[in-house]
Structures are given as C-alpha cells and as structure tokens.
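One protein chain omitted, others in place.
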Amino acid sequence: MAADTHETRTANRGDLVFQRLIVVGAVVMVVLLAAIALELTRESRLSLSASGVRFLGSTAWDPVKELFGGLPFIYGTLVSSFLALLVAVPVSLGVAIFLVELAPSWLRGPVGFMVELLAALPSVVYGLWGIFVLVPWLRGGVEPALARSLGFLPFFSGPSQGFGMLAGGLVLSIMILPTIASVSREVLRAVPNWLREGALALGTTRWEMIRGTVLPFARSGIIGAVILGLGRALGETMAVTMVIGNRPKIAASLFAPGYTMASVIANEYTEATGDLHLSALAEIGLLLFAVTLALNALARLLVWRVSRVAVQGSRR
Amino acid sequence: MNSRKNSVDRIALPGRRKITDLVVRTLCLVATLLALVPLLSLLQFVIVRGAGGLSWDLLTQLPRPVGEPGGGMANAIVGTLVLVGLASCVGIPLGITTGIYLAEYGHTRTARVVRFSADVLSGVPSIIVGMFVYGLMVVTMKRFSAVAGGVALAILMLPTVARSTEELLKLVPTSLREAALALGVPRWRATLRVVLRTAAPGIATGVMLAVARAAGETAPLLFTALNSRFWPTSLDRPIASLPVQIFTYAISPYEEWHRQAWAAALVLVALVLILNVAARFFVRHRTDAR
Partner (left out) sequence: MMKATESFVPTAEKGRVVTIAERESAILPAEKIRSVDLRASFGATEVLKGITLPILERQVTAIIGPSGCGKSTFVRCLNRMHETAHRATVAGRVLLDGRDIYRAGIDPVAIRRRVGMVFQKPNPFPTMSIAENVLAGLSLTGERIPHRMELVEKALRQAALWDEVKDILPRSGASLSGGQQQRLCIARALALDPEVLLMDEPCSALDPIATARIEELIHELGDHVTIVIVTHNMQQAGRVADHTAFLYMGELVEYGPTDRVFTRPAEQRTEDYITGRFG
C-alpha cells in the first residue's frame, strides 16, 4: 500500500515536471511574438517621436538630407501585392478546384506535389530567375505589346524598363499562388461529401454542384486563403527586391521601378547612415509587422471556421 | 416545371448547361497548367545554367575577388550547413515540445493562445524576424554572427515544426494512448514512448520541410549572419551562406558572378528538392484521396 502511494506520487511528479517543461517551451512562441512587437517599437521610437503619423503620408525619402517619408514604400507594397492577387487568385482557385473536384485521382498527388514545390523553392532563386528570365521577357516582349495595345491607360504607358512594378507583382503572384492554392485545397477537402452527393443526386452538373453548394460552404475559408496569400505578398522580400527596381518614387506606370517596405529594409538596414534612418526603417518594419499580424489572425479565424462547421456538420 | 409526359425529352441535357460545365472544367485545367509553367521554366533555367557554371572549384574553393577568374563558394555551402544545423538544434526540439504540448494539453486556453501565436508567427515576414534578431543579438553582441543567423532561422522553423508535430500527434489513435496508460505507464512516458514514436515518421517529414525552408531563407540572414569571404572559424563571426551569396552575385554586374549564382542556385535547389522528396517519401500514408 505504501509502495503504491509512493509510486503514484513519482508518476504524478513525472507528469508534472514533463508538463511544466513543455509549457515553458510552448510559451516561447507567445513571448516571441510579444518580443518582436516590443523590439520593433523600441527601435522605431526615435522616428515615431520625430515625425509620428505624418511619416506615413510623406513621399520624400532622402537619407542624406535626413528626410524620411514612408508613402512610396507603402504604395509599392500595396500595388505589387494587389497585382499579385489579381493574377494569383483566379489561377490558384482554378488549381484548387481542379485538384479536389475535377482531376482524376492518379493526377491529384503529382500535381499537388508540384504546386507545393512551387512554395518550397527559395525566394532568392525566384529573384535570380526574375532578373535573368522574367525581366528580359517583360522588357522585350510583354511591356511593348501592352504599351501598344493598352498604352492609353496610365498603367501601361512610358518606357519598358523590365525592372519595375509589373515584374515585382508577377514574381509575387507566382510565389503566393501555391499558398492560396494549397490552403483552398485543404478548405475544399474539408467540405463534406454528402453535400456534393446531395447536389449531384438532384441532377446538377459538376460545376453547378461546385458553384451552388461547395463554394458557398467553403467561402470564408477561401477568403482566408486569399488573405494568407496577401500576407505573404506584403512581407515577401528577396524576389521582389531583385526585380522591382528599388526607386522610392510613386509612378502611375506599372513599367516604372518602385520600392516595397520589405525591400527598403533589406537594402538599407545594415547600411543605415544614422539613428533616425535606422529608426525610420524600424517604423516601416513595425507597420509591416502589424499589418501582416492582423491579416494572418483574420485569415486563420476564417479558415478555422470552415473546418469547424464541417466537423459539426459531420457529427450531426 | 417539367411534366412527366415528355419524359423522353428529359433525357437530354440543355446544351447551355453542358457547355458551361465544359468551359469551367477547361478553365480549371488551364489554370493548373499555367501554374506549372513558372515552376518548369525556373527548374529548366536553374538546371541548364546551373550545370554550366557548376565545377569542382565552385564546391571546394573560396570566392576570389572581382576580376580574378575561378574561385568558388565552398564557404557558403559550409556556412549554410552550419546555420541550418544551429537553427535545427534550437528550433526542432523546441518546436516538437510545443507540438506535444498542443496535442496533449491542447484544450486549455493557454494552448489556444499558443496555437494561434504559432499560426500568426508563421505568417510574420522573415525580414521582420531578421530585424528582431538584429536588435536582440547583433546590437547587444556588437557584431554580426553565425549564432544570430541560426537563431533567426530557428524562429522561422519553430511554428512549422510545432504545428505539424501537433497535427501528427493528433492522428495517433486515442486507443493507443489509453492502452499505454492502462498498463500503468505515466502519461509523460506514454507520450514519449508510445505516441511520439508512432508519429515519428510524420514528424520527421514536418521537420525536413521546415529545414528545407530555413535553408533557402535569405532575408533574415542579411542583418544577422551577414556574409563572409572566408571559411567559417567561429560562431560569433559573420558567416557566408548560399542564399545570401546568390543574392549578392545575382545583383552584381559581373558575368562570372552571374554564372556562379546560377550554379549556387542549382546546389540550393537540389538541397531543397532532396529534402522535400525525402519528406514525401516518409509519409506514404497521406494519400490524396478525398
């Protein structure tokens, strides 16, 4: 009896120690997020107090004259990410629908793997490919053609430079495509099969079934996938830095060089000339962090909601 | 509404519906093919141009100054291995324990906060993580270092490893857990000996994918490990890495460096692909059947 209680106690103690140990490990995750926020705030304190919110609206960026306005970078980030979504969303939804609803089963595995491979390749390799393949192609073929046919629009006017907003947007679209496609694929997979059968048994075609029952059910999850893709586009650094041209000017033409928040940090952070410069860069980083944080939180909630509804539905 | 009298007509499907169905199916197929074009083009260029620049010197020699032909990036290859090794030492154990916590004690409020943080952290741009580690380590240690680079990569690996470990542990049937507990094994021992071991192949997959991702990261290394033209000698010195080297060479104006950038890209892509394919090999059970 005594031995029993002794053993019980050691077992419990083992459990307790184990549990405490792994809790400490797990809490690191939360601490990290908080620490990143604190550190970036601390680093950007100088810039925050010097120019505050006006920083966001100012277009002048001249480290030599100590002029720091963040607008060109915010603009560049938004435009390039928007371009990326414009291309990537329809394509990746097509991929996801193809992989879950249409493709013969022997094709699903290999094609799915290839799409995931697209996500696995390092950003810097995309940049390399962008410099030597995509940019020459844009400069020599696509941009002149666009200028000829749609040149009356301000976006497609001006000289074809290759390195510019269009190149940045396209590289980004390739990089976020697998994110949106694979999250959407998971969301579509979470749609219960009885929903599909119910529609098919009423005499719908596949597409009518998908549009009428699968997509409405998966809607918020797909929106989540798109937001995740947007988050990735906003923060993507290397590939964009290598093709976007890196000029802090706001231009209407997509052919003209631009600059993104992540790029300017990558290019200038280690070579910042003064405390204010460093602090201004940190403020850009803080803004980027806050935006991606909010987008990710929102996206996760949306994706999570679909799978939860699906689980409840199947339990019924 | 249809009347039953014309039931012969009811066998035919209105052409419009059939055409719409066909058009949408075709569009989805086209989208999929379109998505694979950049992958194939990229792989083609990396292989063709990379093979052209690949040489024994590249894999064994140090870089030479501009203008001097030849030279290699052996130090960058070693550097990447060192950085990834450092990151793995921190990121994998911490990630796995966090995963265990989420799977085994995952219903508490703390666990939900941790899970949410992991998801959000995985979406934080890697350059931000670089800035954070710069402030945390580079500024305080007053020098760029391999350790700082390793820590930055570890932070990036952490959420991936944790979440995939959690997902895989959840797949282990409860009956197995209960069987061990019913034998009088304490919970922590049951978790480590039975549950973790059962899920080990899947966890290895998650780990390999995280390692592959870390190996290709560039942005967080720019402010932490920096770069170096020499062999790595100490962990508190700057260290070269393949991604940073590719970046530096790619944006340089020198033909010779471009050649080497492609060759280095081939080495890096091969490394990432091998890790990915090996990871796939580990999980045969995750079929794509819906």
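We call the chains A and B, going by the order they appear; numbering starts again at 1 in every chain.
Assume a contact is a pair of C-beta atoms (placed from the backbone, for glycine too) under 8 Å apart; a residue touches a chain by one contact, two chains touch by 3 or more.
In this text, all values refer to a predicted model and were calculated from it rather than measured experimentally.
The residue from A:Ser80, A:Ser123, A:Ser160 or A:Thr205 that touches the chain not shown here is A:Thr205. The chain that is not drawn here is touched, among residues A:Phe98, A:Trp129 or A:Phe217, by A:Phe217.
Against the chain not shown here, subunit A presents residues 105, 194-205, 208-209, 212-213, 216-217, 309, 313, 316.
With the whole complex as reference, residues 1-4, 7, 10-13, 17-18, 289-290 of subunit B touch the missing chain.
Here is the rule we go by: only the chains that are shown with their structure count from here on.
The residues of subunit A lying in touch with subunit B in their complex are 11-12, 14-15, 17-19, 21-23, 25-30, 32-33, 35-36, 39-40, 42-43, 90-95, 97-100, 102-103, 105, 108-109, 111-118, 120-129, 131-133, 174, 177-178, 181, 189, 193, 205-208, 210, 228, 231-232, 234-238, 242, 262, 265-266, 269-270, 282, 285, 288-289, 292-293, 295-297, 299-300. Contacts from subunit B toward subunit A in the complex involve residues 13, 17-18, 20-21, 24-25, 27-32, 34-36, 38-39, 41-42, 45-46, 49, 94, 97-98, 100-102, 104-105, 110-111, 113-114, 116-132, 134-136, 155, 158-159, 162, 186-189, 191, 209, 212-213, 215-219, 222-223, 226, 243, 246-247, 250-251, 258, 261-262, 265, 268-269, 272-273, 276, 280, 287-290.
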